[in-house]
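Only one protein chain is missing; all other protein chains are in place.
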Amino acid sequence: MPIYSESFAAAFGLLASSDRDLMEILALSINVSLASLVLSCVIGLPIGAFLAMRHFPMRDFLVGVFNAMMGLPPVVVGLLVYLHLSRSGPFGWLGLLYTPQAMVIAQMILITPIIIALSCQVLEDLHEDYKDFFNSLVVPKRTALLAYIIDARYSLMTVILAGFGRAISEVGAVIIVGGNIDHLTRVMTTAIALETSKGELALALALGFILLAISLAVNFLVQWLKASARRRAYV
Amino acid sequence: MKFAILFAAGAACLATAAIADNAILVQSTTSTKNAGLYDYILPMVKADTGITVNVVAVGTGAAIKNAMNCDGDVLLVHSRKREDQFVAAGYAKQRYDVMYNDFVVIGPAGDPAGIAGGTDVTAAMVKIANSKSKFASRGDDSGTHSKEKSLWAMAQIDQAASSGDWYRETGSGMGATLNAAVGMGAYALSDRASWGAHANKADFKIMVEGDQRLFNPYGVMLVDSQKCPNVRSKEGQIFIDWLISAKGQAAIASFTFDGKQLFFPNAR
Partner (left out) sequence: MSNQTAMAQRGLMPITVQNITLTLNERMLIDDLSCIIKSDGMSVIMGPNGAGKSLFMRCLHGLAKPDMGQILYADIPLDPVIRQQQSLVFQTPTILRRTVLANLLFVARQRGIDDPKISMDYLAQLQLDHLAQHPARLLSGGEKQRLALARALIINPAILFLDEATSNLDPASIETIETNLQSVSKQGMKIILVTHDIGQAKRLADDVLFLHHGKLAEHSPAKSFFQKPKSAAAKAYLAGKLVL
């Protein structure tokens, strides 16, 4: 199909010329995705570790809830965040609607359950391995939590990568809360949606290829890191 | 400790939005945005007034609701009846004419309903309904959708009864609906500007145009600060004044796509 060659050519052209609009959109995509990913990890990793370590009556129920939340439809989350951030909503006074910050918030809500559910799974296995040793040493819970996260760092990379994948491909929520405003809240995915709606299919596909390339690059980097970690028996 | 610092940094990112002080938010329609009108005139607005205009483009129905929720400073849409209701309900002090264009019926070159070259839109719609030729509707409470529904009513056809059959409601913006129409070989009602600027036309052409009932006027309103205290009335009014000024009107008129003018200024 001719559209493939057209799109590849367009993609190379855009990248080679460092097209200003493209660079702006790329930068915002990466900023928003990274910010939401970092915040989700800061919140989600300790919760995942806590759930992996402790067994209290509500624990299984909570793990089930977070597992279910991994499947939250982005557009529903976008709508809920929109309603809360709207001027007529409870947090309207913050003036966050139609800003990149709103997009970060929406993405955080989507990514944090992923981080919690998957890190809990990873750390549960580690807990089984380490718990007698830590018990014998009488290690305080907070130290143990940190030790789990550090020792599982390579397995957690896969978890974080899953979160990144969700963030960078997100469009449903961010287009509602961000408004896809030119030079303000337009990211790669919403730009692709816009170009598609303008019928500019080759350009939309070109942007899609660029986004894919970024995702692939990140994935390859992490795979390489994990391979070297495996060789050193750190996983 | 490290967690606390990271979290604070993240929270700082979330701190109250750093929107430019001289910026307003306009709730508008996909037809104007996709045509590229805003890309053309907004830099001029910025140069002349120093105001950054941020546009959120959704269907007219959504734009009006958003404005009623105080999530915008200015409303620019094309649904006269609902604009008048907006003013009557006190959400704006007045409505200004700003520009118009017209709607057209587009369709595949094969023209299964045989309506090509027509100037009577309701007659064409009767032919489409009778031949059960596919028709793609916005279905999203937009200005275009309202116009389309009123035309079916004038043609005395109950198109909703055939929803899912030959009448396909996409529930999407103009561009997405046009993509869907082209994709399934369906007729559609579109504003001339959106169709003109749409890149994915395949073999589709304009089938019906020129009917007086296809007149499509746009109106602009400043959201009233009594209903919505957060509205930037000063900058919003400056923007509106620019649009209806001789300079703004000339700018609208000078916007062309493929050599054709898409919007016609009509401010008084």
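Order as written gives the chain letters A and B; numbering starts at 1 within each chain.
To be clear about the criterion, a residue touches a chain if its C-beta (ideal position, glycine included) is under 8 Å from a C-beta of that chain, and two chains touch if they have at least 3 such contacts.
Source: prediction; values computed, not measured.
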| item | value |
| --- | --- |
| Partners of the unshown chain among those that are drawn | A |
| Selected from A:6, A:24, A:124 or A:151 as touching the chain missing from the view | A:151 |
| From A:19, A:60 or A:129, residue that would touch the chain that is not displayed | A:129 |
| Residues from chain A at the interface with the omitted partner, ascending | 129-130, 132-133, 135-139, 143, 147, 150-152, 232-235 |
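Operating definition for what follows: only the chains that are shown with their structure count from here on.
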| item | value |
| --- | --- |
| Length of the line joining the C-alpha centres of chain A and chain B, rounded to whole Å | 33 |
| Chain B - residues contacting chain A, complex | 3, 6-7, 10, 13-17, 19, 25, 30, 34, 38-39, 54-57, 66, 69-71, 172-176, 178-179, 182, 197-201, 228, 230 |
| Residues of chain A that touch chain B when the two form their complex | 35, 38-39, 42-43, 46, 86-89, 92, 94-99, 101, 104-105, 179-182, 184, 194, 196-201 |
